[in-house]
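Would you mind keeping the following structure in view while I ask a few things?
Left out: one protein chain. Kept in place: all the others.
By letter and in written order, the chains are A, B and C; residue numbering begins at 1 in each of them.
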Amino acid sequence: MDFAPSARAADLIERVGRFIEDRIVPVEADYHRQVSTARDRGDDPWTPLPLLSRLRAQAREQGLWNLFLPAAHAGDYAQRFGTHGGAGLSNTDYAPIAELTGRSFLAPHVFNCNAPDSGNMEVLLHYGDRAQRDRWLDPLLDGSIRSAFAMTEPDVASSDATNMAATAVLDGDQVVLNGRKWWTTGIGHPDCQVIVFMGLTDADAPKRHRHTMVLVPVDSPGVTVERMLPAMGRYDEPFGHGEVSFHDVRVPAANILLGPGRAFEIAQGRLGPGRVHHCMRLIGLAETALEAACRRGLDRSAFGKPLAALGGNRERIARARIAIDSARLLVLNAAWKLDTVGAFGALSEISQIKAHVPTVAQEVIDFAMQIHGGAGLSDDFALSAAWTTARAIRLADGPDEVHLDLVGRLELAKHTDRS
Amino acid sequence: MDFAPSARAADLIERVGRFIEDRIVPVEADYHRQVSTARDRGDDPWTPLPLLSRLRAQAREQGLWNLFLPAAHAGDYAQRFGTHGGAGLSNTDYAPIAELTGRSFLAPHVFNCNAPDSGNMEVLLHYGDRAQRDRWLDPLLDGSIRSAFAMTEPDVASSDATNMAATAVLDGDQVVLNGRKWWTTGIGHPDCQVIVFMGLTDADAPKRHRHTMVLVPVDSPGVTVERMLPAMGRYDEPFGHGEVSFHDVRVPAANILLGPGRAFEIAQGRLGPGRVHHCMRLIGLAETALEAACRRGLDRSAFGKPLAALGGNRERIARARIAIDSARLLVLNAAWKLDTVGAFGALSEISQIKAHVPTVAQEVIDFAMQIHGGAGLSDDFALSAAWTTARAIRLADGPDEVHLDLVGRLELAKHTDRS
Amino acid sequence: MDFAPSARAADLIERVGRFIEDRIVPVEADYHRQVSTARDRGDDPWTPLPLLSRLRAQAREQGLWNLFLPAAHAGDYAQRFGTHGGAGLSNTDYAPIAELTGRSFLAPHVFNCNAPDSGNMEVLLHYGDRAQRDRWLDPLLDGSIRSAFAMTEPDVASSDATNMAATAVLDGDQVVLNGRKWWTTGIGHPDCQVIVFMGLTDADAPKRHRHTMVLVPVDSPGVTVERMLPAMGRYDEPFGHGEVSFHDVRVPAANILLGPGRAFEIAQGRLGPGRVHHCMRLIGLAETALEAACRRGLDRSAFGKPLAALGGNRERIARARIAIDSARLLVLNAAWKLDTVGAFGALSEISQIKAHVPTVAQEVIDFAMQIHGGAGLSDDFALSAAWTTARAIRLADGPDEVHLDLVGRLELAKHTDRS
Partner (left out) sequence: MDFAPSARAADLIERVGRFIEDRIVPVEADYHRQVSTARDRGDDPWTPLPLLSRLRAQAREQGLWNLFLPAAHAGDYAQRFGTHGGAGLSNTDYAPIAELTGRSFLAPHVFNCNAPDSGNMEVLLHYGDRAQRDRWLDPLLDGSIRSAFAMTEPDVASSDATNMAATAVLDGDQVVLNGRKWWTTGIGHPDCQVIVFMGLTDADAPKRHRHTMVLVPVDSPGVTVERMLPAMGRYDEPFGHGEVSFHDVRVPAANILLGPGRAFEIAQGRLGPGRVHHCMRLIGLAETALEAACRRGLDRSAFGKPLAALGGNRERIARARIAIDSARLLVLNAAWKLDTVGAFGALSEISQIKAHVPTVAQEVIDFAMQIHGGAGLSDDFALSAAWTTARAIRLADGPDEVHLDLVGRLELAKHTDRS
């Protein structure tokens, strides 16, 4: 159990932290203001502002790019891409970087480490063939295109992924897609060029061998973005979440990932590091909320005392500190297990953090909103958007309940022989 | 402790319920869709749609109008206004009606019972003089104008109302207002014509005698709506919450309510029934969320079972039922105490419900969102907006912490002689 | 929803309250001290002290006796027994009396209203035939004997009563009992003369028609009290909870209640009022804990302030007040439903209170222990015993989880037609 970052990671952590502090934080509030008022000025809120491209260029120049890329594969890519290939960090090494990027809504994108692109890049890295990697992975690593992930469906309980009813049917050397997806994250970005689509191929196969993952160019005939979906009233520009219909969409069978019926195999592998990233970013988000709460608690006074000294506020600050610190250690431990025993060995740990950390973040942020009074609900502080992020992740990548159930089953399994 | 509605109230409850069920609920989703897409069509989302006026006219025609109006005064007004004067209901009688109106975002406005207008009407009724009532109360009761309430300020901790720093200084037969308010609810409505403004008049007077309430015509020179504020990303059209600056705004001293330095006296009286209304509406909102959760839990299946049968879901439904039922009884009891021993005698009960019920609603709605999956966060169900309503009321009219502190002090006071 | 007690009940409430305050509270601490040190003096802690008999005689003399007896039947018994027949109170009327008796560990017994005797008396009243009533009910009402209830078994999950495996087999005009029971409450009392025993008669009958209730004289051959059981280290003298074995115990078939296979019918009817009593007593217990917490919070100082003014203590006092008041209203409402629509109509309400109120009491008492410091855990205050009482009731008469499940099912049933 050694969670200390390597010397190389320590240097990157320091530089990422400085970049965020010096270059992103100072411009972030203004950036969001511009996005939220874009429509009033007749602008399209879905077009990223030029500032973002400049920041991305700087990050890339400094080698702060694709750092999420897993150690095992980063070697090849580092060779191929130079600094674009990531730094060969372990999950334990990358975790503190993910925490830092969570302190800002822009940072993950600036460093080309944002969901769902990072997850899609991992999928391509692990499961894509040479042609697929050339066509999609290289420009994603390069940052010149974006991608979307289409699994959840509006008409079925998508917490059980075997429920997915959209179809991916083989027809000669093509695969034909039909159905309706929603919460297709990333589809709103103007640079989004490919959708990772999960569809039902063989309803008679064993449950976890029925579905197929297919790479679908966004401009394929039959693909329609029906609407963009707000989460708690927010659209999360420029990535966003779309409702997307697929009507007789035909793509070459060569676009199938790994092979027909192997979607679950891929999904499993995809989600371990992604959940560590989500959770560490939420730790970073919760830290910013607690810092804001402390500052507000010291700066404002009521009934003759700083807010922090009133009622149970100091206790709430203490409980937030305890909750964040123990949650961070839990995530670091999951990352370390992922590094040392692999995704299957870390099954419980990964589900534990996914079931636990978003609620911790949500509660810390809720407290921070409360101590800010009305300001906490407004957009003047990033707390309201932060809350929405934490809340949404309680559903994304499997709702809390599914993860708790898995943790419970694994715990009970330890005793089934003995009982 | 008799919480049963009078025969008269029972009839009104039945009719209000039917009106909401038959006329409002069927059109509500479409109404909200039109508002949220208004801008895309080049429309102003702040202009209420004609449908709303039609519903209001029908409600008024049926005598389902101003029912919140307190029993004691409704007599005069009933005479003067016919059916517009309210029905002379006690708080206990009105409570179930408030619950019903909470089942819909439009209903309170349809029945002319919405905040902040209802509270402002009560203030005018209790504390306005004849001229003030003629000019403002009559058209408010009639529904032809709307009003706003301006107390909270961006620059001070407004949970302590004695902190308010905007000024209301007497200058001959005028009063001069300066300062900045926010969360001025109702200011976005195109019919809003008057602001109830609270300002500091005499900084040397005893704490609770420093402030004055003034009726300020919206079009007074020096009044500027700087911006409308989103709460958790929502603007709450057509009422909304504004940041409003006052620069040397001069109104006649005759616009002062009750007298200089008497703002706290008014605020105290204003808030008892208003808190019962808020809380009962939240009970109604929580009921709709629980109903939606049950239906979703029965309609959708995962892992071979209806969601309601999975994990702890049935327990969560049970806990929601218990939380709602006990919260409703607590509010009914507060209403009954308000009726039988008055606002001062019901001080603890009123603060108890204000500190407790919004959290109950927030938690029930959060569960309902969770069982809806991604749909719960979207605007396809009203859950996300409902959550925001409950969350915002944890801050409006005094944050939870202030009410808890009062309840705690009153509890301890029972023992100070004995100890 | 009228929870106000009748004039007759109001008078009894006042007198019961005074009796407890004047006669029981002043001697209670000393009574418990004597019991807990009995063994050190060579005395038997299971023999009630003479003081208890004196208090019981006084209570009976004042007509404060058997007040739990349900209105419907009290008439006959009042005639037959004079004041011993109860006062003909409704559940709503009796509830505040039960709350008062909950303020003292001795009071329920003093007023002949203690579990399990009150429940057993109700069973005999509703389901006993003339001979059974003459032999057992009359002396129980008279207070000259005590009784025990034997349902739970050590070898099966007794939360599912259909699991009960002890047998009650008919053999001619006898019924033969075999098996092992535990948590047989009341068996420790020297005056205990009869056990209400539930056993399996016909394993092939439909699930809820397999079991039979039998009245078993304590001195029947084959009945052995194997040991008395401590709950959280306490034995609850003089009633206690025993582990009791039954080896070929033969009693006349005439001792069967209602008929073979009808145990569930009886259990159902028995539990409604009993749960109201348990819950109201817990409300009384929680009130005493909150009072003690307030007094301690005012009397003791640390860091220069009374404990009540430190950290979140005042908020905790407020939350306790809110929790108790809403819990009490929930119980009153359940009692009122029991009175107005009967046990079947109040099924959800009864399970709601049983699942909710003990936890409320447990948490309030836990807080009271905490603010008392080490004293809270000692026996110098009754808090530690109070906590144990509340905790035990979370399991007695069906664990929380069973009741929550029923409430959840009933809630979902409202929607099964509509969905």
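What we mean here is this: a residue touches a chain if its C-beta (ideal position, glycine included) is under 8 Å from a C-beta of that chain, and two chains touch if they have at least 3 such contacts.
If you're wondering where the values come from, they're calculated on a predicted model, not measured in any experiment.
Enquirer: Among the chains in view, which touch the chain not shown?
Expert: Touched by the chain not displayed, across the whole complex: A, B, C.
Enquirer: With the full complex in mind, choose from C:Glu28, C:Asp325, C:Asp339 or C:Asp405 the residue touching the hidden chain.
Expert: C:Asp405
Enquirer: For the chain left out of this view, which of B:His109, B:Arg135, B:His278 or B:Arg314 touches it?
Expert: Of the candidates B:His109, B:Arg135, B:His278 or B:Arg314, B:Arg314 is in touch with the missing chain.
Enquirer: In the complete complex, which positions of chain A touch the hidden chain?
Expert: Chain A touches the chain not shown through residues 1-4, 290-291, 294-295, 297-299, 308, 313-319, 321-322, 325-327, 329-330, 332-333, 348-349, 352, 355-356, 401, 403-409, 411-412, 414-416, 418-419.
Enquirer: At which residues does chain B meet the chain that is not included here?
Expert: 311-312, 314-316
Enquirer: Which residues does chain C use to touch the chain missing from this display?
Expert: 39, 152, 154, 156-160, 163, 182-183, 229-234, 241, 300-303, 307, 310-313, 369-370, 373-379, 384-385, 387-388, 391-392, 394-395, 399-401, 404-405
Convention: only the chains that are shown with their structure count from here on.
Enquirer: Once the Cα atoms of chain A and chain C are superposed, what angle does the rotation have, between 0 and 180 degrees and to the nearest 5?
Expert: Superposing chain A on chain C takes a rotation of 180 degrees, nearest 5.
Enquirer: Name the chain with the Cα centroid closest to the overall protein Cα centroid.
Expert: Chain nearest the centroid of all protein C-alpha atoms: B.
Enquirer: Counting residue numbers used by both copies over all numbers at the interface, does the chain B-chain C contact come out same (over half shared) or different (under half)?
Expert: Same, since most residue numbers here occur in both copies.
Enquirer: Using mean CA coordinates as chain centres, what's the gap between chain A and chain B in Å?
Expert: Comparing mean C-alpha positions, chain B is 38 Å from chain A.
Enquirer: Quick one: report the Å distance separating chain A from chain C, using the average Cα coordinate of each chain.
Expert: Here chain A and chain C have centroids separated by 53 Å.
Enquirer: Would you kindly tell me how far, in whole Å, the mean C-alpha position of chain C lies from that of chain B?
Expert: From the centre of chain B to the centre of chain C is 44 Å.
Enquirer: Which residues belonging to chain A are in contact with no fewer than two other chains?
Expert: 311-312
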